[in-house]
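A protein chain is absent from this complex, but the other protein chains hold their places.
Presenting subunit A:
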């Protein structure tokens, strides 16, 4: 149904996703396909579906996997690739502010020593963001931070502490805010 079309009376069915109730009738709030599901407990549920699969949106408090695209002395800009363990069809933009990188000693944080462009980072959504649709993310926990990073030589680095990673080929150490991944998620 087109947006705003009156679907049916509120006595015949219950409003599902993509619909709303007004003046005793159910209207659609999306332009899409009408779906009617019959529930066991009486009234069927009417919903409007936009795409074949519904887009999974990052919610406040969700852990997301993102890739750093640029850094600044005040914040890091990232592309959100996965929400939990489901990949997103289109990437969202996120921002990690300098004061949200660590939980302790926030004023001594240097963004250049925590993230670099190209790093894969686990972060938590703290706000749905501003008008530019940039989600606000935070890595201020032990389990959050850089998971995969490449050294200048192009080799994947190995974490040696919560703030350092080492390249296995050149043995140079780089500073990153490293995530302490839970043992059950590590694959050997």
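Structure notes:
To be clear about the criterion, contacts are C-beta pairs under 8 Å (C-beta built on N, C-alpha and C of every residue); 3 or more make two chains touch, one makes a residue touch a chain; residues count from 1.
Here is the rule we use: contacts and distances are computed from a predicted model.
This figure omits one chain of the complex; the name its UniProt record holds, of "Exosome complex component RRP40", "RRP4 S1 domain-containing protein", "Alkyl transferase" or "Aspartate aminotransferase", is "Exosome complex component RRP40".
Contact with the chain not shown here comes from a single listed residue; of A:4, A:117 or A:168, that residue is A:117.
Among A:41, A:73 or A:86, only A:73 touches the chain left out of the display. Those residues of subunit A that touch the chain absent from the view are 70-73, 112, 116-117.
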